[in-house]
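Only a single protein chain was left out; the remaining protein chains are all shown in position.
And then chain A:
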Amino acid sequence: MPETTAPPVGPLLRASGLTKSFRVPRSASGSTSLRALDGVDLTLDRGETLGLVGESGCGKSTLARVLLMLERPDRGTLSFDGTDPFALRGKQLLAWRRRVQMVFQDPFASLNPRLNAAELISEPWRTHRDLVPRRDRAERVRRLLEMVGLRAGDAHRYPQEFSGGQRQRIGIARALALDPDVIVCDEPVSALDLSVQAQVLNLLAELQAELGVSYVFISHDLSVVRHVADRVAVMYLGGVVETGSTEEIFTNPRHPYTAALLSSAPSPLRSDAPSRERILLTGEVPSPVDPPSGCRFRTRCRHSEDLCSRTAPPVEAVSGDPAHTAACHFPLGPASAGSGASGG
């Protein structure tokens, strides 16, 4: 069902009720269904950075693959600039795919060692042939290299001749080569040393200011997310449990999982450590093959009650800010100044 034209002021991208299951082997004889995404709603504005946080297995990567139009959802819709790309086929789908690109986590594994920087950066044009006329390509590669802080002379060097940070710059240039509207950054700095990480994060910010590109920024490092993101979506076991502005999420988390996640993350600025209450979650994330009934977080939640096992909590606005929503029957109270996330 292609959606009809959306008002031009709406979000660039809107996902509603995205659900995606995979068949996984359960025993020698049969298979079972793993629900990687379970009714995910999400919006992304032009020029915005959406931070996507959650632990391994929460569905971040599947969501990224759906947003990249590499994976078709079982249910739910994706509206991208007013169009549902999954209603399209062939060349038309390809044209939409160009508009969402990706920067990968591991700059050591994601670049073909047999291609030099110029070939790596121009490789996407072999798929999207009409984007850049052949005669302009060398000049375009030079400009892309400069945009990401490399020198034109680097064009003929191979990945192993670059440092980790430089390789990640090549990865970013490759994503930019297709002039995308959205870049999904999947842990783009987690393989880099701290001092280099800062350079790459600064580059991403500069490029956004210059090009107006939107980022979906997946990271386990909450201090990085807090620095780069305008809004944050917290995922747990296939669902978004809380979304809101970065400031709201970090200073006023209302979902118990968000609060626990924030309190688990250690801080290098030690001054706040003793005063902070640490919420140590017991156990680990349940298997998405066999998720809990009702609220998916209830098995690790210290506020869980009967209702939580019977009914899945709806996503509702939880503070004065209508953009701050959480899926919890018993959201935490507003944070009192200084006490951080304690629910009582």
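As a working rule, a residue touches a chain if its C-beta (ideal position, glycine included) is under 8 Å from a C-beta of that chain, and two chains touch if they have at least 3 such contacts; residues count from 1.
Here, contacts and distances are computed from a predicted model.
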Chain left out of the displayed complex - its UniProt protein name, from "ABC transporter ATP-binding protein", "NADH-quinone oxidoreductase subunit M", "Minimal PKS chain-length factor (CLF/KS beta)" or "Transmembrane protein": "ABC transporter ATP-binding protein"
Candidate in contact with the missing chain, chosen from A:115, A:131, A:152 or A:196: A:196
Positions on chain A where the hidden chain makes contact: 55-56, 163, 165, 193-199, 201-202, 205, 220, 222-224, 226-228, 246, 260-261, 264-271, 273, 278, 280-281, 284-285
